[in-house]
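The complex appears here without one of its protein chains, the remainder shown in place.
And then chain A:
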(Lines give C-alpha, C1' and ligand atoms only; values in the text may rest on other atoms or scores of the structure.)
Protein backbone atom coordinates (compact mmCIF):
# COMPACT_ATOMS: atom_id res chain seq x y z
CA UNK A 1 0.00 0.00 0.00
CA UNK A 2 1.59 3.30 -1.01
CA UNK A 3 -0.10 6.21 0.59
CA UNK A 4 0.20 9.80 -0.45
CA UNK A 5 -1.69 12.91 0.37
CA UNK A 6 -3.00 15.73 -1.76
CA UNK A 7 -4.64 19.01 -0.94
CA UNK A 8 -7.38 20.10 -3.35
CA UNK A 9 -8.96 23.52 -3.47
CA UNK A 10 -12.75 23.25 -3.07
CA UNK A 11 -15.02 26.14 -4.05
CA UNK A 12 -18.77 26.35 -3.35
CA UNK A 13 -18.93 25.23 0.26
CA UNK A 14 -20.68 27.69 2.54
CA UNK A 15 -21.61 25.68 5.62
CA UNK A 16 -20.64 22.76 7.79
CA UNK A 17 -23.17 20.46 6.19
CA UNK A 18 -21.48 20.84 2.80
CA UNK A 19 -18.19 19.90 4.51
CA UNK A 20 -19.84 16.88 6.12
CA UNK A 21 -21.40 15.55 2.95
CA UNK A 22 -18.07 15.85 1.12
CA UNK A 23 -16.15 14.15 3.93
CA UNK A 24 -18.71 11.34 4.09
CA UNK A 25 -18.96 10.75 0.36
CA UNK A 26 -15.29 11.16 -0.60
CA UNK A 27 -14.23 9.40 2.58
CA UNK A 28 -16.22 6.34 1.52
CA UNK A 29 -14.45 6.02 -1.82
CA UNK A 30 -12.21 2.92 -2.13
CA UNK A 31 -8.60 3.75 -1.33
CA UNK A 32 -9.38 6.91 0.59
CA UNK A 33 -7.73 6.54 4.00
CA UNK A 34 -8.48 9.94 5.51
CA UNK A 35 -10.06 13.25 4.44
CA UNK A 36 -10.15 16.61 6.19
CA UNK A 37 -12.18 19.41 4.60
CA UNK A 38 -11.58 22.98 5.74
CA UNK A 39 -14.39 25.47 5.15
CA UNK A 40 -12.16 28.42 6.05
CA UNK A 41 -9.27 27.51 3.77
CA UNK A 42 -11.72 26.13 1.15
CA UNK A 43 -9.63 23.01 0.67
CA UNK A 44 -9.68 19.28 1.31
CA UNK A 45 -6.64 17.34 2.45
CA UNK A 46 -6.94 13.68 1.48
CA UNK A 47 -4.68 10.73 2.33
CA UNK A 48 -5.25 7.95 -0.19
CA UNK A 49 -3.84 4.73 -1.59
CA UNK A 50 -2.08 5.71 -4.82
CA UNK A 51 -2.99 2.39 -6.50
CA UNK A 52 -6.72 3.02 -6.13
CA UNK A 53 -7.12 6.79 -6.38
CA UNK A 54 -5.28 9.77 -7.87
CA UNK A 55 -5.53 13.53 -7.37
CA UNK A 56 -7.47 13.72 -10.64
CA UNK A 57 -9.99 11.01 -9.68
CA UNK A 58 -10.51 12.65 -6.29
CA UNK A 59 -10.94 16.05 -7.93
CA UNK A 60 -13.47 14.52 -10.37
CA UNK A 61 -15.36 12.97 -7.44
CA UNK A 62 -15.67 16.41 -5.80
CA UNK A 63 -16.77 17.98 -9.10
CA UNK A 64 -19.29 15.13 -9.42
CA UNK A 65 -20.84 16.36 -6.17
CA UNK A 66 -21.40 19.77 -7.68
CA UNK A 67 -18.48 21.58 -6.05
CA UNK A 68 -15.56 23.05 -7.93
CA UNK A 69 -12.19 21.54 -7.08
CA UNK A 70 -8.70 22.57 -8.16
CA UNK A 71 -5.47 20.62 -7.87
CA UNK A 72 -3.39 22.84 -5.60
CA UNK A 73 -0.15 21.38 -4.21
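The rule is simple: a contact is a pair of C-beta atoms (placed from the backbone, for glycine too) under 8 Å apart; a residue touches a chain by one contact, two chains touch by 3 or more; residues count from 1.
In the analysis below, contacts and distances are computed from a predicted model.
Think of the chain that is not pictured: of "Nucleoporin Nup43", "Copper transport protein ATOX1", "Trafficking protein particle complex subunit" or "SKP1-like protein", UniProt labels it "Copper transport protein ATOX1". Remark: the residues of chain A touching the chain excluded from display are 12-15, 17-18, 21-22, 24-25, 64-68.
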